[in-house]
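All protein chains but one are shown at their positions in the complex.
Order as written gives the chain letters A and B; numbering starts at 1 within each chain.
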Amino acid sequence: MELYILLIFMIFAAFVAIEMKDLFSSVIAMGAVGFALCLAFLIVKAPDLAITQLVVEILCLIILIRATMNKDLPLVIEGRWVFNTMATLIFAGVFLFFSYWALKELPNFGEPLMTVVRKYMEEGADKTGSVNLVTGVVLDFRAYDTLGEAAALFAAVIGIVTVLRKTGSKSHDK
Amino acid sequence: MINNSKSGMSLIVRTVTGLVVCFIMLFGIYIILHGHLSPGGGFAGGVMVALSFVLLVLVFGKDANATRISKNLASNLDSIGALMFLGIALLGFAQGAFFRNILGKGSHFDLFSAGTIPLSNIAIGLKVAVGLFAIFLALVILEKFKEGQ
Partner (left out) sequence: MGLYFLCIILFCVGLYGVLRKRNIVKIIIGLVIMNYSISLFFVLLGYKFHGRAPIESQNQTIANMVDPLPQALVLTSIVISLAVMALLIAIAIRIYERYGTFDITKIKRLRG
């Protein structure tokens, strides 16, 4: 029941974040979505994810606010307003229709299959020595995923430092 | 630590930050080291350590350089974290497989247990912390450069 309330709140806040005219307000509304997601992680018994989501959301807000500070854009109503909105809504409707048929095949909420994980839960603490099963899965059973994550984070850092380096803007004079 | 540079926030904010920031960093390191016993781990603790550095830069200003970490040092530490994780992975070849947990498991609920998992947590935490701080530093240095023009 709490999850329904939180999800409806998240949908409402996301719509506000998309539709708000002021960029600063929409960034704050996106922060509301993120913190509601953190609460939802706590309710579905995922404390690791709740801690990570909380601190990541704070850093995300700091970066977005620094980027959009003093840079506002007056909203313009473009010519093909009706056509663009209708095309987007029709696409979202078709997506929702097919996802309804796909979601009917999933197991019910609260009764997962847990075929692979049963083995992890029985032997995981003895095989890896870690009593936190999430850390055991991340760093022992599925450590290749974490290696790929480290590579992707490294590539993102290199990309940001390359895009924002000083010599790039020095060669272009207005 | 408290200096009189023009940029940055007021004296009250500076004093409170100087008192509080070491505890934030200490909590991040605690989260990293206890990743195999309690919720948390390298990702969450790394972001917390990065946030403590970000707090220093935000409060003391860009020019104060209170953190003493330049962008080159951040890049080097980032590479060291990634290579450390890869080295721990390659260490498993001593017993024949990639990512094999070769150290002793120890007893449960012990800080020094679980083989290579705490070492991997430290490597991941270093990588995430310094990587995210390098991202923030790149944005800050860009703004500083634009103001200097």
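We adopt the following convention: a contact is a pair of C-beta atoms (placed from the backbone, for glycine too) under 8 Å apart; a residue touches a chain by one contact, two chains touch by 3 or more.
Predicted model, so just to flag it, every value in this text is computed and none were measured.
**Student:** Out of B:I80, B:I102, B:L119 or B:L139, which residue would touch the omitted chain in the full complex?
**Tutor:** Looking across B:I80, B:I102, B:L119 or B:L139, the contact with the absent chain belongs to B:L139.
**Student:** Residues on chain B that touch the omitted chain in the whole complex?
**Tutor:** The list for chain B reads 38-39, 41, 43, 47, 108-109, 128, 131-132, 135, 138-139, 142, 146.
**Student:** For chain A, which residues reach the chain that was dropped from this view?
**Tutor:** The missing chain touches chain A at positions 3-4, 7-8, 10-11, 14-15, 17-18, 23, 26-27, 30, 33-34, 37, 40-41, 44-49, 52-53, 56, 59-60, 63-64, 67-68, 71, 73, 76, 78, 84-85, 88-89, 91-92, 95-96, 99-100, 103-104, 106, 108-112, 114, 116-117, 120-122, 125, 131-134, 136-138, 142, 145-146, 149, 152-153, 156-157, 159-160, 163-164, 168-169, 172.
One rule holds in what follows: only the chains that are shown with their structure count from here on.
**Student:** Could you work out how far the Cα centre of chain A sits from that of chain B, in whole Å?
**Tutor:** 22
**Student:** Quick check on the complex: what are the chain B residues that touch chain A?
**Tutor:** Interface residues on the chain B side: 31, 35-41, 43-44, 47-48, 50-51, 54, 58, 71, 75, 78-79, 81-82, 85-86, 89, 99, 101, 105-106, 108-109, 113-117, 120-121, 124, 127-128, 131-132, 134-136, 138-143, 145.
**Student:** Touching residues of chain A toward chain B in the complex: what are they?
**Tutor:** The touching residues are 47-48, 50-52, 55-56, 58-59, 62-63, 66-67, 125-126, 128-132, 134-136, 138-140, 143-144, 146-147, 150-151, 153-154, 156-157, 160-161, 164-166, 169.
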